[in-house]
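Below: one structure in structure tokens.
What you see is the complex with one protein chain gone and the rest in place.
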Amino acid sequence: MTFEVSADLDYTAMEPSTIVLNIHSLNNTRNVLEESFAVNAAHTLEPLNSYPEGNRLFRIAIQQAGAIQLSYHAVVRNSYRILNDLMHAEASLAAMDTSVFTYLHPSRYCQSDKLFRFANHQFGKIDNPFSQVLAITEWIHRNVEYLSGSTNAETSAYDTVTQQAGVCRDFAHLGIALCRALTIPARYCSVYAYQLVPQDFHACFEAYLSGNWFVFDATKLAPLNGFVKVAVGRDAADTAIANLFGNIYGNSLIVNSKLAEENFEPFYYDANKWEAITYD
Amino acid sequence: MTFEVSADLDYTAMEPSTIVLNIHSLNNTRNVLEESFAVNAAHTLEPLNSYPEGNRLFRIAIQQAGAIQLSYHAVVRNSYRILNDLMHAEASLAAMDTSVFTYLHPSRYCQSDKLFRFANHQFGKIDNPFSQVLAITEWIHRNVEYLSGSTNAETSAYDTVTQQAGVCRDFAHLGIALCRALTIPARYCSVYAYQLVPQDFHACFEAYLSGNWFVFDATKLAPLNGFVKVAVGRDAADTAIANLFGNIYGNSLIVNSKLAEENFEPFYYDANKWEAITYD
Amino acid sequence: MTFEVSADLDYTAMEPSTIVLNIHSLNNTRNVLEESFAVNAAHTLEPLNSYPEGNRLFRIAIQQAGAIQLSYHAVVRNSYRILNDLMHAEASLAAMDTSVFTYLHPSRYCQSDKLFRFANHQFGKIDNPFSQVLAITEWIHRNVEYLSGSTNAETSAYDTVTQQAGVCRDFAHLGIALCRALTIPARYCSVYAYQLVPQDFHACFEAYLSGNWFVFDATKLAPLNGFVKVAVGRDAADTAIANLFGNIYGNSLIVNSKLAEENFEPFYYDANKWEAITYD
Partner (left out) sequence: MTFEVSADLDYTAMEPSTIVLNIHSLNNTRNVLEESFAVNAAHTLEPLNSYPEGNRLFRIAIQQAGAIQLSYHAVVRNSYRILNDLMHAEASLAAMDTSVFTYLHPSRYCQSDKLFRFANHQFGKIDNPFSQVLAITEWIHRNVEYLSGSTNAETSAYDTVTQQAGVCRDFAHLGIALCRALTIPARYCSVYAYQLVPQDFHACFEAYLSGNWFVFDATKLAPLNGFVKVAVGRDAADTAIANLFGNIYGNSLIVNSKLAEENFEPFYYDANKWEAITYD
């Protein structure tokens, strides 16, 4: 599917400072058809493409105090695939590439090491790893309330499993932590999400099964095939929309995602089918 | 300097299982002069070289229940340099490579986001970043007691800053978290340590200043130029000696590091000199 | 029922110090038939009877360094009652005495304020408060593993609900915290426990329903009518067997509880009956 996405960010810098921004669409399959990125005034924009995951960061050197307006716009074809043989899904360590191992380790917001018994008591008897991830997603959806303002930048999966309230970021962190506790590699994914209301950046998670990263979203707030992926990483610490260095603060953020073609058939998981979605 | 290092590990597997081992010396500068790695019985050994940091993991597929003996032996030339212009040290975001950014983020055991005020109150007025890292190292050395058994695998920098007891791993995590809280990239480093008593794997940390990773060790238990580096990563979650998957447990670990040449002049930091040590 | 209970404690004092001991049986109904308490050497023993709960502490002023042996022995009639109309149980705030309110508040090891959603999601739909407490007890029994050494003096209900391993103290803390999160007053109770194997001090919890404190024990390790109550309080912080002040440490603790009459019919909860046990 093709989407037109945009993000407009507005900051006030009180002194020369640095922003590292991560709002560009991933471009793994040359899927970015058009793109523009602009900043008011003469600030330096420098692309930083290096993560193994292909996240496309930008470093913006703010030369002097003042108002900063940043504007990103892109037309992106999100090339996803629906695979349908998940009854044979495997999370086999023997076949796993080293680059995937890091997604088995606990991270700042996903303390899988502390969730081992919980995850095994709750999901350990399910024998297919795909079914385990689906069960995790359902458990989170049923038990955690989506409640804006109930959490903050320090909230982690270890909190959310018990406190049972949060936003998309918290839902994703808990999904990741529970997967890793079951030895299923899992990572955080920030996206532009078509049909998300209200429009904002969104977070979901990906689990690695049989060599593919499949997308899951315990919030169920937007169709899984309407995402334009921005960044993947171990958790929100790796994939922040913006890291600010210096005396600078954000004022507003306007995000938008529109369908750029005619028909859209939303994809959600169906517990009766062995289908899952992966993005190339 | 050239060292002869070895590690002998003994496990009992109750079922077919997998070990991912990270005990091989880094080989960044072809510094490994000799090396052998052996396992008893017919288990599959597979090297996994992929991390950007160059950690040399081995995946061992244990085919059946039984006793596993693993034996590593190497002769390694640790090519370090002492740089001496640290009065000009910089932790400049403008010049930083993207691969370094990840070491500014909070991680499982190094919650720098929660230590921001503490770090700035304690070390914020020191204006040279090298002096800041030295001051952090001294503060930890003076305030945290080295006490075997006082911490466990869940202990993090956020605990140690207040509870003030721990082992090398905890000292390193706290050093890393405080550096990151001051916007100085920092990472965990596991090593073979000459003159460490008793012999064991050791942990220290590295801070990124003016384009080099300098080594610091708040335990002061071994000379800084007697290390043979094994693994670097965000924290102990990335650099575990062994990750065990399946019903398998460790029985014993014997580590050794011997000088393989004649003279050794130990290097430690001297607050009156602007010298620091980095490994190639 | 009548029991003969004893506790022998052995300490080494490195300097003059103070022990505050809480091992004497409660004597609410003049139920202590015989009692002796002795200490080797000329240390001062001073009874401290003041808590509203009637805990009988002893302050022992250790005059000089040396070995301390403390020996308690008592014959106690534990006057319990089995009530059987719990289908009408109430946890009504309107009728609650102020002295009970404190057992609704969160405490050091029972952070009921952080378990509100969890408790309500899991047990909120059960409409009888007695059934809620029974369901809590069952949930803990099924989900938390009794595992010596898995926890320490800092472990709290907030840890145990997720980490799902612990000892009697942890089981009690979690029961208390979940009750309080449902607005059912609950408190910690340390006891001598007949038929507990191996013999040791034991911990259980009490919930306040319709004006009585009923005893619950999610470990199910000993019959509920074989307890001799030692102390009640908000959690283990209030009811420590011994608080040590000064450079003094414990060497050994021998606890014993024997039946001092002929027949004993063990009482456990039966989900099909509306019976509960309370001690006078």
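Which chain is which? They are A, B and C, in the order written, and residues in each are numbered from 1.
The rule we apply is simple: contacts are C-beta pairs under 8 Å (C-beta built on N, C-alpha and C of every residue); 3 or more make two chains touch, one makes a residue touch a chain.
As the structure is a computational prediction, the values presented were derived from the model and not from experiment.
Trainee: So there's a chain missing from this view; which of the remaining chains does it actually touch?
Mentor: B, C
Trainee: Who touches the missing chain here, B:Ala13, B:Val32, B:Met96 or B:Leu115?
Mentor: Touching the chain that is not displayed is residue B:Leu115.
Trainee: Among C:Pro106, C:Gly166 or C:Pro185, which residue is in touch with the absent chain?
Mentor: C:Pro106
Trainee: Please identify which residue in B:Gln164, B:Ser210, B:Asn256 or B:Thr278 touches the non-displayed chain.
Mentor: Only one listed residue reaches the unshown chain, and that is B:Gln164.
Trainee: From the list C:Leu48, C:Leu147 or C:Ile254, which touches the chain that is not on show?
Mentor: Going through C:Leu48, C:Leu147 or C:Ile254 one by one, C:Leu48 is the residue touching the chain not shown.
Trainee: Provide the residue numbers of subunit B that touch the chain removed from this figure.
Mentor: Considering the whole complex, subunit B reaches the absent chain at 114-115, 117-118, 121, 143, 145, 158, 161-165.
Trainee: Just checking the interface: what residues of subunit C touch the absent partner chain?
Mentor: Contact residues on subunit C toward the absent chain are 18, 20, 48-52, 57, 59, 61, 93-94, 97-99, 101-102, 104-108, 111, 113-114, 153-154, 183, 237-238, 243, 245.
Just so we're on the same page, only the chains that are shown with their structure count from here on.
Trainee: Determine the shortest chain-contact distance, in steps, between subunit A and subunit C.
Mentor: The distance in steps between these two chains is 1.
Trainee: Give the chain pair that accounts for the most C-beta pairs in contact.
Mentor: More C-beta pairs are in contact between A-B than between any other chains.
Trainee: Let me spell it out: compute each chain's centre from its C-alpha atoms, then which one is farthest from subunit B's centre?
Mentor: C
Trainee: Averaging only over C-alpha atoms, locate the centres of subunit A and subunit C and give their separation in whole Å.
Mentor: Taking the average C-alpha coordinate of subunit A and of subunit C, the gap between them is 47 Å.
Trainee: How far is the middle of subunit B from the middle of subunit C, if each middle is the mean of its Cα atoms, in Å?
Mentor: Between these chains, centre-to-centre, one finds 45 Å.
Trainee: Got the subunit A residues that touch at least 2 other chains?
Mentor: Expected reply: 114.
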